[in-house]
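I have a structure I would like to understand better, so I am pasting it below and will then ask my questions one at a time.
This view holds just a subset of the chains, kept in their places.
So that you can tell them apart, the chains are marked A and B in the order they are listed, and the count of residues begins at 1 in each.
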Amino acid sequence: MNKSFIQQLLKNYTPGFSLEQAFYTNTDVFETEWQHIFRKHWLYAGNLAQIQKPGDYFLYRLQNDSVMVIRGKDHEVYAHYNTCRHRGSAICLTDSGHAAKLICPYHQWVYDKDGTLLNARMMPDDFCKEEYKLHSANVRVLEGLIFICLAEVAPGFSSTQNSLSPYLEPYRIGEAKLACIKNYTLRANWKLVAENFRECYHCGGAHPEYCSAVIGANLREDINELTLAKQKTWREKGLETTLVEVTEGTTTYAIRYPLRPGVESYSVDGTRVSIPMGSHKDRDAGVVGLVNYPNFWMDAVSDYIWTMRVTPVNPFTTDVQFCWLVDGKAVEGKDYTIDHLTEFWEITGDQDGKLCEHNFEGILSSAYTPGPYAPVEDQVVNFVDWCVKQLKEGIHQAELV
Amino acid sequence: MNKSFIQQLLKNYTPGFSLEQAFYTNTDVFETEWQHIFRKHWLYAGNLAQIQKPGDYFLYRLQNDSVMVIRGKDHEVYAHYNTCRHRGSAICLTDSGHAAKLICPYHQWVYDKDGTLLNARMMPDDFCKEEYKLHSANVRVLEGLIFICLAEVAPGFSSTQNSLSPYLEPYRIGEAKLACIKNYTLRANWKLVAENFRECYHCGGAHPEYCSAVIGANLREDINELTLAKQKTWREKGLETTLVEVTEGTTTYAIRYPLRPGVESYSVDGTRVSIPMGSHKDRDAGVVGLVNYPNFWMDAVSDYIWTMRVTPVNPFTTDVQFCWLVDGKAVEGKDYTIDHLTEFWEITGDQDGKLCEHNFEGILSSAYTPGPYAPVEDQVVNFVDWCVKQLKEGIHQAELV
């Protein structure tokens, strides 16, 4: 780890300009980010609709780790590292599933869903099972969204909780239905994916479908008056409208903005996609846009939720998971179809994926130099500033130890 | 090469506990193992049934090397590095074949099977052919098994020779028939493959076919009385029964143990697989289990031999070669079929391969910590101890130079 190189990079950073190449390509920078961003902050892992019954689990793969997120017998959620305390074997072998007990496939050590070692056959009499519980990560469930933290001591979660709860509550994610999950691997640094989702400077040229659903996304329409009128209506219905911005010490962004008049949902043809979710009564909830640094993006309309989980693999590869949720009572084929539900974000996400990959390809050039962000890219600057700050503080704190 | 890091790892090793993660994943550890284990010890390369006639050869690929193991005109065996003394081109281009002479495909330099340079066309008059023999490795043939050693000065072979000869002799491998060779690539550190094949703690849960052929493999049946009775019978027939264990300065393990009564061979249905091999007269030879650290495993029954050659590729990849031999007079289709012959170890080997890969996957976790071996895994401890010892001694000797 070349620390002085990274410190020089961080010192050279000019706010308002894109990052130097090494931030996107250097392995030491990547490992520093992993240590001071991804292993310290709360990460979105998934949601309760993925694990409805006790014993239901899914795996979240993070670098060389695979974390088993499992529903316990009292419906609480646990996150265990997928490695047996005997000789280290992986225990759960499929990306999701159901397990009454966690049994290692190698030598049949048996763990309870809460991580307790229940049985280790043929071990000597003085073997102490209590010393061999599964290694676990921190877990918080926020209105049905599951966040985990790999740090020994997790940072506070109340700011994120307070900011996102009012937006999430009406969706009743705890009773929602998992409609579809899709995984993508992008050849691009993870920050480029994050940056892409923090500005609409590119929307007019790249996203015709998105711009026909979202008024103002092309940055050419004046939506001030419409937004103010809509906010009044939303507040009267009890829907949250407070803009939350990422500021000193926080990681959360939240906004509600209007769909184009006449458009009922995030769909290519503008028509409704499913029945209203949770406590929503009509189609007029606009778009709820939520972000939690470093890995969570969510856009929700009255009838469905779309989440995006961003997971760095290495400096030049990023895994992205899309998840679509609908109301728990919605019936596939009758109330919604997978094709109509997923079409909008499949198209838009594919456009974004290609933009990110081409962005990364050009940044690899020996001639690349940081360029100036446009004023409408201010949220990208916010994100990049945040990343640089985490690295500076992380390195500084590590030096004090 | 971070030597102090490796020395600290070796110092931290606690016998009875699985190795720390870096032993399985670190490139410097791997290179140290390559230098002090694989480039120093005798390695099983193959057997005489693979190269019956003068000029028959096969390649053994070890890291970036490919070693040509070739039968000379007097039926002796040679091992040459597959690199021409002119500009380095590979000479033999297929995994096995026949070559009256070894002719480099690039500029047609011609070598004899013993490595002598016979012809180098258009070289100047003062060119001295004697200085350009092929580079060779050490070779020993042990009852038809071919071992090579890449060290300049090979260690003694007599202990291995003396331990294995009595077990091997009845099989007459020199006159045996090569029935089948299969190659597998596992995503697992080579030591995990070795460890897997040194314990049966996992057999009951993972190997139903193996456990129905081998009494006691499930560790739940008492086979003491049966074994004693069988040993008496075997000794009366002149079959070796002395248990050989790996001890200070040796690398060899050998044992004979009984099949389940009524089972005639290592086969899924328990029936005979071929005609008795070599000097065997009946189906009652039990199982001969042989190991030679670091890369040789063999299980033989009265009618066939199965060998396993383990070759590390990098810290996380291991090549495994299975080879099945039958009696030289056995006729395919009449006396045996490939399917019936290979089914047992294909199934069992596939189960083991998956266990090794899952074991490795879990060890990669940032949360992995060495765990305690069960008492019945004592041979795994023997193997791991042996590896650690080779590294400690190798590094120590290298420092004295």
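In this section, a contact is a pair of C-beta atoms (placed from the backbone, for glycine too) under 8 Å apart; a residue touches a chain by one contact, two chains touch by 3 or more.
All values reported here derive from a predicted model rather than from experimental measurement.
J.: Quick one: 2 copies here, how many in the whole complex?
T.: 3
Operating definition for what follows: only the chains that are shown with their structure count from here on.
J.: Measuring from the mean C-alpha position of subunit A to the mean C-alpha position of subunit B, what distance in angstrom results?
T.: Centre-to-centre distance between subunit A and subunit B: 48 Å.
J.: Enumerate the contact residues on subunit A facing subunit B in the complex.
T.: That would be residues 63-66, 81-91, 93, 105-108, 120-124, 127, 132, 135, 150 of subunit A.
J.: Which of the residues in subunit B end up touching subunit A in this complex?
T.: 18, 195, 201-202, 204-206, 219, 355, 358-359, 361-369, 371-376
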